[in-house]
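Beneath this line is the structure, given in structure tokens, with notes to follow.
Missing here: one protein chain of the complex. Every other protein chain is in place.
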Amino acid sequence: GDDLARYCLMLGDDALVLSHRLQQWCTRAPELEDEVAIANIGLDLLGQARLLLARAGKADGTGRGEDHYAYFRGEHEFRNVRLAEREQTDFAQLVATMLVLTTWRLAVFQRLRESADPVLAAIAQKGVHELTYHRDYAAQWVVRLGDGTETSRARTVAAFDDVWPLVAELFETHDVERRLRGVAVDPVEVRDEFDDVLTQVLSAATLETPQVRAKAGVAGGKGRDGRHTEAMGYLLAELQSVARAHPEATW
Amino acid sequence: GDDLARYCLMLGDDALVLSHRLQQWCTRAPELEDEVAIANIGLDLLGQARLLLARAGKADGTGRGEDHYAYFRGEHEFRNVRLAEREQTDFAQLVATMLVLTTWRLAVFQRLRESADPVLAAIAQKGVHELTYHRDYAAQWVVRLGDGTETSRARTVAAFDDVWPLVAELFETHDVERRLRGVAVDPVEVRDEFDDVLTQVLSAATLETPQVRAKAGVAGGKGRDGRHTEAMGYLLAELQSVARAHPEATW
Amino acid sequence: RHFERYFEDVIARDQRIEPRDWLPEAYRKTMIRQIAQHAHSEIIGMQPEGNWITRAPSLRRKAILLAKVQDEAGHGLYLYSAAETLGGDRDDLTEKLISGRQKYSSIFNYPTLSFADVGVIGWLVDGAAICNQVPLCRSSYGPYARAMIRICKEESFHQRQGYELLMTMMTGTEAQREMVQDAVNRYWWPSLMMFGPPDDDSPNTAQSMAWKIKRHTNDELRQRFVDMTVPQAEALGVTLPDPDLSWNADRGHYDFGAIDWDELKQVISGGGPCNTERVERRRAAHEDGAWVREAAAAHARKQQQRKEVAA
Partner (left out) sequence: RHFERYFEDVIARDQRIEPRDWLPEAYRKTMIRQIAQHAHSEIIGMQPEGNWITRAPSLRRKAILLAKVQDEAGHGLYLYSAAETLGGDRDDLTEKLISGRQKYSSIFNYPTLSFADVGVIGWLVDGAAICNQVPLCRSSYGPYARAMIRICKEESFHQRQGYELLMTMMTGTEAQREMVQDAVNRYWWPSLMMFGPPDDDSPNTAQSMAWKIKRHTNDELRQRFVDMTVPQAEALGVTLPDPDLSWNADRGHYDFGAIDWDELKQVISGGGPCNTERVERRRAAHEDGAWVREAAAAHARKQQQRKEVAA
């Protein structure tokens, strides 16, 4: 049904858009090992996105392929949370964003393995292994940076202050999730687990949980409703530029 | 004819693309007065581009409007010199690029007032006044920055070193210019004038003419042949994103 | 005493206070703050629209938009100059903006999410601004009043351009019409909030009206805006997102639904969708430009010294 398709787009767009941000780090990482790791994580997320977007095309009955959703939707049709689309201006922001998003996504996927939709359950099953690695990679860096030098600590504190206003959005139950009981995971349920992991990692990093207010949505909507930040339009302009310039082409 | 159209695209694309780079400075200038000045110069150049692209659509017999050329050409069809498309990473690079390009363009436009093509002559007539102001604005800043603080001097030296490898390209006569004798201006003719102005400004700025080698083209082609730098694709992705997403729309 | 009587007299006779005139300290402070916040709003207001300059989908619209944003920078300049006539210092005021000690219009803390927003900002946001500002052309402080006359003239022009863009888009593709409707949905309520809190929750209104800095209450101006805008929306073919909106023949005005003042408070106090980004951009431009301003000052000093040596 349409709700299932919409739910697949939510989870798929999160992965597609975060993967895009990781792709932008290519040839810019602090060490070659991180070059490899970031590309690897970007690739895993891209793989998750492809499966989920393809599933959306089945679920909504149109049979449209993954590329339709990635390249020919407008900004307001993308359903990712706003945190996924943020530009990461330094490595601390990158790992802070990754820690938050992968911890959240891992907790959701763990539950999603029990989804009544067998395709979603299988995607989640595969994703859990990947996300465990992603989360650990991010967590290790957060600890190193937080408990590293004065500079790295200051940057990491700033990064979490910057990321935090978009955290509340991750745990707001969307109507689609409410209606898909048994198929979708209600993100409210994973908040405690998320808080536990974050507290543990931040404490190992000798950091505190940021005390900053949540960022409001627009006209009652946030990322899940297609209401994004101003960064999103530029991201899509880049992502879609070649595909849109050659709408008749096959690749 | 096609040569005239091509020539209009050369001059038009230079203006369109440099204007885009100036537009990207909007809300980022060091002072409000510069905010106004940079927008003003961007607007003048945009105006020149519009006239020239419209003229191209008449000259090639297709009757296509300015927007066709701006929004629906591929990168290899743009004819601007590569210097116009460079990203300006600081204010010193901005004013160095502007000084070089506007000094060159002003010298070309002064001669173009005598063009056998009355439309080009009229565009040049109007443009000369604008470009005189643009050049003076850039020159004043180059002098202030070169003869300012140690930091500003170092940045200005670096900026000219960065810009200079793309200067030789400005004075290479293109086949189209060769064939359009009496209509087009052969840029070789303005090299001395350019050198005089630059020497004068750089000397007032207590700077030397950079000694760096010219940047090669690709497979014998440069900007005028549609062979650009890697920055160009991103610039066009942004410039064309909305128009390409709505090819049927009118604005 | 004499000066004070003169000041009160000028105010009473609806004439203008000029920079050379004596004025009460409280008036001066209020006036500087009001003008500065207005200037800040022009400068911050460049960002949401400036966001679309490089992507404007026709060269004509690009030129219109770039010119408009340039005008806003110009308005900021006049207004900072007006504040300077009262002893305000531009650097100090900029510092207050980027440290969050002075505000700007909250409307600019909303993002622009499609090119239709450019039109809607012209139509609704500039429209509301004009309602607020026309009375300021009769402000008791001369330089401010004169700046406002020029600004209002330019803003009317911008408003017509915005409306014209929307008209064009509404006769375009289905996707374009949806973009316009979506932009209206997002900007309608924030536009109504531009008139400030309701009169019964607006503590400064009385003093401002006494000094003739302000001439109408927030609710009066808001009503005027609604009455003006509803027919324009009908002509455009868009639906204003308020089911309670309806003509009230008794009052001779449109009734409209309850405004979510909590949202306004959240946005004003920093939790809006773009507050951080707006101030951050302005701070970055200011800080990234520091070496340029220092270079200009250093060069001016050198020139001065050379002149003195030569003399």
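Letters are used for the chains, namely A, B and C, taken in the order the chains are written, and counting of residues starts over at 1 for each.
Going forward, contacts are C-beta pairs under 8 Å (C-beta built on N, C-alpha and C of every residue); 3 or more make two chains touch, one makes a residue touch a chain.
As the structure is a computational prediction, the values presented were derived from the model and not from experiment.
The chain that is not displayed touches the following shown chains in the complete assembly: A, B. Between the chain not shown and the residues A:L18, A:A49 or A:A216, the one that touches is A:A49. Across the entire complex, the residue among B:E31, B:E75 or B:E172 in touch with the chain not shown is B:E75.
For the options A:D67, A:D136 or A:E172, the residue in contact with the chain missing from this view is A:D67. Residue-wise, the contact with the chain that is not shown comes from A:F91, picked out of A:Y7, A:F78 or A:F91.
Take subunit B: the residues that touch the chain left off the picture are 74-76, 162, 165, 213-219, 227-230, 232-233, 237.
For subunit A, the residues touching the absent chain in the complete assembly are 16, 20, 23-24, 26-33, 35-36, 39-40, 42-43, 46-47, 49-50, 53, 66-67, 70-71, 90-91, 143-145, 147-149, 151-152, 155, 238-239, 241-243, 246, 248-251.
Simple rule for what comes next: only the chains that are shown with their structure count from here on.
No other pair of chains shares as many C-beta contacts as B-C.
Put simply, the chain nearest the middle, going by average C-alpha positions, is C. At the far end from subunit B, in terms of centres built from Cα atoms, lies A.
Chain centres here are Cα averages; for subunit A and subunit B they lie 40 Å apart. With each centre defined as the average position of its C-alpha atoms, the distance from subunit B to subunit C rounds to 34 Å. Among the residues of subunit C, those in touch with two or more other chains are 55, 175.
Touching two or more other chains at once are residues 74, 233, 237 of subunit A.
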